[in-house]
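Note that one protein chain is taken out, while the other chains of the complex remain in position.
A and B label the chains in the order they appear, each numbered from 1.
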């Protein structure tokens, strides 16, 4: 068990819950980036654990099933020496008529210190967070994806990955200022895109959204209201990619076809799929991100996914553990 | 890792298995209450672990799916520094034709020291316990709910919760002597009720059962044979609640309707649901218990569940971890 790098203890942190990035401050983004950098360093050691949250209980309440995100949070918690409980649906009391709040309160009463919550309905993590506050529990809630609302830890790991690409010594939010970032794909159904829009706009980046009109309604313009000219919507791919520094592709769920939102996967790929040819109009050093799981050959060609000069996909996953350690650490020790 | 409070080591314990409370002695109840009190104190510290069962393997054999009980046992085991294995059906060899005993023996051969067993068939934990003894394994079996038979750890956490309400400094069985406790609901199908009847009668309390006659056959009188006048059956709610010190409600499973045991949930609630009005005939300081998960508005109104002056539901869950730590600790160290 190695000691915690002293740098980790420094930044102040007052936010008990992480539900949405809509009102995150630059200072908060930079605290997370700095703390994640310290944990990234811990993860490169032979003994990858710190005793920071020893004896604390982190409960993963994943009402919506997930493997990769739950594994990432579970590993982050173990690296911090916390104990973890996993609630999964299927075997659950929910099918027995229990309310979501009662499930959360049960895990609270068992001794949970932090809850990581995923639910297919937007607003559930926020509702539980409010209840935890109302009861003066001191328990923090981390939104691990709620419906079409937000998935803040994914956007934060994307941010960390982007900033580390620009300056691996000192990843700071401001590094992205004036960089052009294209977000391509099923934006309408993506909580990842919504969280990323907040963090990227906060950085001063220019955010270009590209999707068929059925997957990118004009109401998305509202996100850019406070940053005139920084958020641009496109219903074709080319103008979004032109001179882009980074391209973020989003997962396209097969069921969008049956909902008459798209003619076919092949047609989608023909119009919005990222290929090596199409990247030629981006900046020469363009990098590609994808939150996974990927449909190779649909959102992006297989060769690009595997090209270490272009794809940041593996680094995103690695960043995920460090960023989630940072979040759990800051939330778990911030008030003591 | 904090040291074990010296008080924990004191009480003698000779019972290898905990299957039923039918023959528990007052000394055994008090040993559990005293040990749970020590662990409750451990759980209030910042570092909530003791090294008591380090290196031991506790296997949760939950043939019947469960989330809250399994999580409670899992957390109790982790707090004692034991390693845990979870066997869950679905992915199981049972669907491949293996017998229950062979499954248990497989986990025995892997090195299991204690087995926590839930099965929808009454008698399975007892059968496995007998086999463990026959083979001279020294392995203890804890019944975590078997069919309609018993659920001793639930009744023990209820007992701990009740006694702590009466004297949080020194919870003892005798505190409940002559108190009136009403158990209301689907008693016929409740292993929780059966275990509670044993422990409450042992305490000297007056136990009043109330349910529609379809859910409370007169054969339940047999439980009170050795304690004349201490167990009373009612087929209406009012006499059970009159001057009661505590009201225990039981979960009503929806499938009872389709089995023609009840006309409707609304009708059940009208006759046996616990409401604030109805509690007025109880003692002024009456407290309410429910083993969860709760159907709010059926067994009990939502406002009562959330009233911290009346509801002990959260404390029951918290007590569950301390009581299960006590059971695992006593069973795991009792003979050495």
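Convention: a contact is a pair of C-beta atoms (placed from the backbone, for glycine too) under 8 Å apart; a residue touches a chain by one contact, two chains touch by 3 or more.
Bear in mind that the values here come from a model prediction, so they are computed numbers and not experimental data.
If you put the hidden chain back, the residue from A:28, A:74 or A:245 that touches it is A:74. Checked against the full complex, the candidates B:12, B:97 or B:229 give a single residue touching the omitted chain, namely B:97.
Residue A:66 is the one among A:66, A:214, A:271 or A:333 that touches the chain not shown.
Considering the full assembly, B:107 is the residue among B:29, B:73, B:107 or B:272 that touches the omitted chain. Interface residues of chain A facing the missing partner chain: 43, 45-49, 65-68, 71-72, 74-75, 78-79, 88, 251, 253-254, 292-296, 298, 305, 314-318, 320-321.
What chain B contributes to its contact with the hidden chain is residues 54-55, 57, 83, 85, 87-88, 90-93, 96-99, 102-103, 105-111.
We adopt the following convention: only the chains that are shown with their structure count from here on.
Centre-to-centre spacing of chain A and chain B amounts to 41 Å, using the average Cα coordinate of each chain.
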